[in-house]
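Rest of the complex left out; these chains stay put.
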């Protein structure tokens, strides 16, 4: 029999719940397929990620998974080294902007953000008698230095640019509730009653702070139609309480499981999705997934997973949501 | 000393509050929503967490040490306390009151450990608290991969509740003021406070004078641990959950607040009200920049610049102070001359008397 | 027979590389002033440090008031009634005079500080001995002498302990303050306290002490009654075998050469005013004055440390203006600081590195260091000033007080400057070393260089100087040629009696 395969995963940084989902899914899948899985913390630092890639290569990994990164350009030399060593690469969450990434598995951040933004605008319409009035909307960013944040803003802008009467005021929530709370309080003060809605890039780790700030100002969270992408256990809670309008569910768990599956399949010579295919799995939230050429990397397949809107398209209690799988 | 001089000196010694008032006035005049009741309450509310950390750091600095683990304790103490009371031993420690006591005790124990290593084992405070901070952050990640929520209202009270009787302001504000008041008394009006300051001012001299300096240092770290734990309860209460990122990266800003408030890096100096001023000034900076609508990409640079200006102003206080005293002395000499004292003033003269 | 207030039994203290004390036994009775004497590094400070709980002994026992201890913590020693003014006394500069005075036993009511009582008590204590120190000032505002006085009052009066240790407490005191100390000690004796008194001043010891224990190389070699001693026999006891005190000024000194330094109308606000004098090559010029008369400030102005506000300095005929000591050093002016701990020593450095602190460039003749040359030079200086240490690689922290002073003096010499500004060079060194230092000054240093020297007492100045300037309240009061030296007249002038010849002074402070 062949030697046991080893897959190395580096996560962006393990504090966020969806990263926990990456790790759990990868572990479970690796166990199921009988391969070793190594997990390391990239500490949100491209140099650190490249250091780990070097170490992994010294250890002799057979495949590599990048579980998100803050800076997608800076780690490209690391990906290239993997390519040179003929080690297949998969990426989750965000794709490196260079090198060959065999499989990039994620929903499209820009598209999903646009989807959430459309929901957001719908909410404004609904609350204002079917029209979009002139006014201010808040966009709570994660971290200006993070490429993830840039992609979210791009998607959001693509929809909001159709409504020039809406003025966008940005605030940085630094991916945490304390800062999102403070910045929303300040912005509510600044614009008084003129705020039509609050868009939160990733409500999973900034939503509760935003809601608390709204409530602290004596207002009702439901009046701001909070939407965004990535829900998280706390987001599910907010949706159930009616304090959040809705969010695009991130297929974190499935993406990581698929990454391990495809890499192992490729190594074992089993068929893997090719550019142009559409992957369909009955009952999976992420299905159907188109497979297109990765627009950021030098080459590779981008398996575009579906991100359904919760609660509009999928119930918040759906057992297929990773939020519910993790907290079970 | 003339009355006006005394007044001016007092103003100078409270320069942080002068800066606060000056900055406030400028903002009030130029930013529409700034000087409203809601916004002022917001500033204070947002400052509460940082102000606890500033006090913790400032208090340790007063004894001539420093503590880099305060933000990790902020996350660790409430995190582990809530875990214990909700998950590990819900039967035994299930009451939210126990959780509060646990939180404070964990803070105190961590401080005790730091203090013991520094005072007794002679570890370098920087390295000691840095390594403890890394360890605690690691453990928090291990124990709390996912946030724990919601919290018991009793536990989240001081972070979240509003007091209807007091114009609906958050409970955190009076709690903070009360703690600062306690520390003001502690530092200025108790024997412990003076001995503590003396230890920071000159540990050797205090030791010779019979002060148990090791105990002072250990107590200092314990107090910092407790204050950080309170900051953690404020944070957890505000977001109604404990999460592993709480407090991330606040330590350095807490230093800034304490130093702006007149604490000295070399120990032996510090006032509770000064630190409160420092914390509020930092909070006001970021509030004003948010209200002004500074571009997100420039907000950090602007904040840094404001801090730089503040320390520049603070720096001039020292020169201003001595020049004022000097002028006063000259004036006194002149007065003596008028009264026909034996010294003559003015250009140096050959003969005298 | 009375019981002793304290008994030390077979005390030893071993430091890495040094035996500081070797089975010393020592007793002091109530109502007795017991002198502890010996050369620098004999072990005096170590002994009293052990007694006061500052140092842990290697072996031996300490008996206080009938109880025996193997070691004492400071807190414990204090509770057992031992008060101490250490050799390197320190205050908490940010606290007030009153708080410093009561530190460790601040008056309180229910844990709350009683500032009013404290202030009143402090003023009482300070005025009882006529110190003229204002209780409301911060300790940092006081002069060196006043700080020392404050600590003496704290240990002797405020703590009211049955055992009081004074470790070279008179060294930084100037004239009148020394008298205050004497009065305090008299009071203590009459109230039945046991006093351990360390000093290098023979006359002072003879005047104050009832008995004396002599330490030599860590061993107690003799205990004598005051009555059995005179000046000569006491000196001999301290120095040991090398009893003939060599050194001092030899009478056939060369006549001074050309003028190298002239000062005209030098003033600095708050310190001194309108100072004019000149210094010739090969001349030793003394500055005499009381505490606060401005000697240190004047020397610091010459050295560029705290530059003067007005007036001119001519170096070898050229007008110069130094803004920093670095500039002064480049012109060959070296200053020996009065506060050796703060301004003289680098505690984290070895003896060698302290000795060569500012002369590496000179010694090695370039930007790069030759360790052989440096070592050689350092050793030469080390031997010349006779530091008691087992190696020049030892840290200065491990030296006795007097030996630290010798290191600082050695550093000045290592640079071979042209003008020496020596601020109290003999402070804290034993009589043998003092003679040696004075003879170095008067024999070797003055060759080709000018020296300005100060001293807390007059005898040193009278011994070596060619000329003495008396400073009073920041002005030159009178000038004496060597042939006119008279201790009596100098002393009266220092007190400021008669203002006829007064030049300059504090009136220009408002400039």
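Each chain carries a letter (A, B and C) given by its place in the written order, and its residues are counted from 1.
Just so we're on the same page, a contact is a pair of C-beta atoms (placed from the backbone, for glycine too) under 8 Å apart; a residue touches a chain by one contact, two chains touch by 3 or more.
Only a predicted model underlies this, so the values are computations on that prediction, with no experimental measurement involved.
A.B. asks: Full complex composition, in terms of the labels displayed?
C.D. replies: A x1, B x2, C x1
Rule of thumb we're sticking to: only the chains that are shown with their structure count from here on.
A.B. asks: Moving only between chains that touch, what is the shortest number of steps from chain A to chain C?
C.D. replies: 2
A.B. asks: Measuring centre to centre with C-alpha atoms, which chain is farthest from chain B?
C.D. replies: C
A.B. asks: Going by C-alpha centres, which chain is most central here?
C.D. replies: B
A.B. asks: Per the centroid of Cα atoms for each chain, what is the distance between chain A and chain C, given in Å?
C.D. replies: Once rounded, the distance between the two centres reads 72 Å.
A.B. asks: Chain B to chain C: how many Å between their CA centres?
C.D. replies: 41
A.B. asks: Let me have the rounded angstrom distance from the C-alpha centre of chain A over to the C-alpha centre of chain B, please.
C.D. replies: Measuring from centre to centre gives 38 Å for this pair.
A.B. asks: Where does chain A touch two or more other chains at once, residue-wise?
C.D. replies: Where chain A is concerned, no single residue meets two or more other chains.
A.B. asks: Would you give the residues of chain B that are in contact with at least 2 other chains, written as numbers and ranges?
C.D. replies: none
A.B. asks: For the complex, give me every residue of chain B touching chain C.
C.D. replies: It comes out as residues 185, 188-195, 197-198, 201-202, 204-212, 268-269, 326, 329-330, 333-334, 343-350, 352-353.
A.B. asks: Using the touch rule from the top, collect the residues of chain B that touch chain A in their complex.
C.D. replies: Touch list, chain B to chain A: 33, 36, 38-39, 42, 45-46, 49, 141, 145-147, 149-150, 160, 162, 168, 170, 235, 238-241, 243-248, 286-287, 290-291, 293, 296-297, 299.
A.B. asks: Over in the complex, which chain C residues touch chain B? Could you list them?
C.D. replies: Chain C residues touching chain B: 52, 54, 74-75, 78-79, 84, 86, 89-95, 99, 103-106, 108, 111-113, 154, 265, 267, 269-270, 273-274, 310, 499, 502-511.
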